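The structure that follows is given in the form of structure tokens.
Every protein chain except one is present and positioned as in the full complex.
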Amino acid sequence: MSSVLIEELGPRGKARVRVATIISILVGIVLLALVVWKLGTAGQLTWAKWEPFTVWANLEFLLGGLVNTIKAALAAMVFSIIIGFFFALGRLSRNAVVRGLCVAYVEFFRSIPLLLAIFMGFFGLLAAGLDVGAFTSLVVALVAYNSAVLSEIFRAGIKSLDKGQTEAAQAIGMRYWPMMRIVILPQAVRRMVPAIVAQLATLSKDVSLGFVIGYEEVVRRGQGFPGFSDAGNFQAYVVVGVVYFILVWMLARLARYLELRQRTSSIGTGAAAIDGAGLEDIAALSEEADAAEVEAAAARGEDPDRVVDSQTRARGAAEEQGTKLNEARKGDRDRRRGRD
Amino acid sequence: MLEFYTEYWPDYWDGTLVTLRLVVISFTLACIIGVIIAGFRVSPVPPLRSFASGYVALFRNMPLLVVFFLAFFGVGDLGFVFGPFPTAAVALGMYTGAYMAEVIRSGINSVSSGQAEAGRAIGLGFIPLLREIVIPQAVRTVIAPIGNLFIANFKNTAVALTISVFELTYISRKLINETARTWLSLLGAAIIYTVILLFAGWVFRTLEDRYAIKR
Partner (left out) sequence: MADALVEMRGVNKWYGELHALKEINLDIAEREVVVVIGPSGSGKSTLIRTINRLESIQEGEILIDGERLPEEGKGLAKLRADVGMVFQSFNLFAHKTILENVTLGPVKVKKMGKSDAEEKARGLLERVGVAHQADKYPAELSGGQQQRVAIARALAMEPKVMLFDEPTSALDPEMINEVLQVMLDLAEGGTTMVVVTHEMGFARSAADRMVFMDEGEIVEENDPESFYKGAKTERARDFLSKIITH
């Protein structure tokens, strides 16, 4: 278990780790006991406070909130993709005015809080005479906000596509737009699928802010469900937290799975050319992919700004390629040297 | 239009100050938590590693709003009652801290093991190796993601309005009620956010260029 920082331990190191393990377990147990004790003395563990969550009508109400959350997230996702695409293309456009407008839009929505955008979608539209209701307001705000974010991801995606593709398309005489549509875009979309699913996880978290304009998503239902007064804040938010955790966690897993599948398949074809280098690389890659995914998510934070992950990934891929070439070269040389 | 802003400038100013204070405190906390959790995560002690992964997973898979409500109302029910501002600062710090830990960890892991081995081979011990090789190299890869985190953290301060912290977004919401000039109220806050965050983005990009690794 040797890593960048920690080398293989000697006997003294192992003894220290054992001691640290025991101490940290004890500390953990004590802390946990304290929490449970505190919960108990505060009367939070009584059955009466949790019982409301076993009543089907209450659960149904809460799950209705979950459905609303997913509904808003999906709607926002679909429209964000479409609009984000146009802004990505707009930013790559050759027309300076179009480019400028797109940059302004993207930069604006990337530098205000989502809550402010939600207020714009709700109060702003209301002031403009459009009483569209909480759902539409929320979706409009999420779309305005996320299409800015997605357009950055798309832009990076389009740019990261092999330049050779563009050149090949140009060589066979395709003009700009047909080329974009037929060659570049489909590939960009395919490559973006994992990022889009990851973004869906973020979006479903974002939907919670619809709370402030009265959208009946999980959190609002969590404090408005019929049994709320029998339960309490603590119980309600713990349950809401658990519901959210499961939803977001599953989406994140899915995104990671898709990403890994995509990477291994593209690496697989790459490695086939340089025979042999294959299998361990893929194992190593999944580790690295994990780190990259995590970094990407971290960079995305509550809302993805610049798309660091695509950069690091590109760099990682380049290095990967480099080592493989080196290995290939080495083997080649060994063979060559053998001959003379 | 201008007279609106000259009249309500003091409100915006107060809100901006609250937001900035919240950012500074929560982000500092996030950095501290991030270092500790990342340290746990790469440590050879299994329980610490599990604790760190659990911490990160918990905060990454919950919306900030739920974290705030748990911290404010939930913990309040346990008899620990703190004011909105301290609660918001700590909750946001813990939330961003989870992301920070991941950024730091991936920064450490981005240093190739060959670099560390070369350092050990010339006789560097753990601390000198960390100081001379690992940290300087990790810092370079970590600046951009930390900049993004800072910006995200900045924007996330707005969520504190849900537990009655009178920060900038709250102010614009309040001005809508008081003046009924919705778009002007909202735009005032938007402009302040945009100016500050474009500046912050520029600062981090400059840092990034300055410390970019020469390849």
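For clarity, chains are labelled A and B in written order, and residue numbers in each chain start from 1.
The definition used in the following text is that a residue touches a chain if its C-beta (ideal position, glycine included) is under 8 Å from a C-beta of that chain, and two chains touch if they have at least 3 such contacts.
Everything numeric here is computed off the predicted structure, so don't read it as measured data.
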item	value
Missing chain: touched chains present in the view	A, B
Touching the absent chain when the full complex is considered, from B:56, B:133 or B:163	B:133
Hidden partner chain, residues of chain B it touches	114-115, 117-125, 128, 132-133, 136-137, 140, 213-215
Interface with the unshown chain - residue positions in chain A	7-13, 326, 329-330, 333-334, 337-339
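One rule holds for everything that comes next: only the chains that are shown with their structure count from here on.
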item	value
Chain A and chain B: spacing of chain centres that average the CA atoms, whole Å	17
Of all residues in chain A, those that touch chain B in their complex	1-7, 9, 13, 17, 20-21, 24-25, 28, 38-39, 42, 44, 107-108, 110-116, 119-120, 123-124, 126-128, 205-206, 208-209, 211-212, 219, 223, 232-234, 237-238, 240-241, 244-245, 248-249, 252, 291-292, 294-295, 297-306, 308, 311-312
Sites on chain B touched by chain A in the complex	42-48, 51, 57-58, 60-66, 69-70, 73-79, 96, 99-100, 102-103, 105-106, 108-113, 115-116, 120, 126, 129-130, 134, 141, 144-145, 147-149, 151-153, 155-159, 161-162, 169, 172-173, 176, 182-183, 186, 189-190, 193-194, 197-198, 201
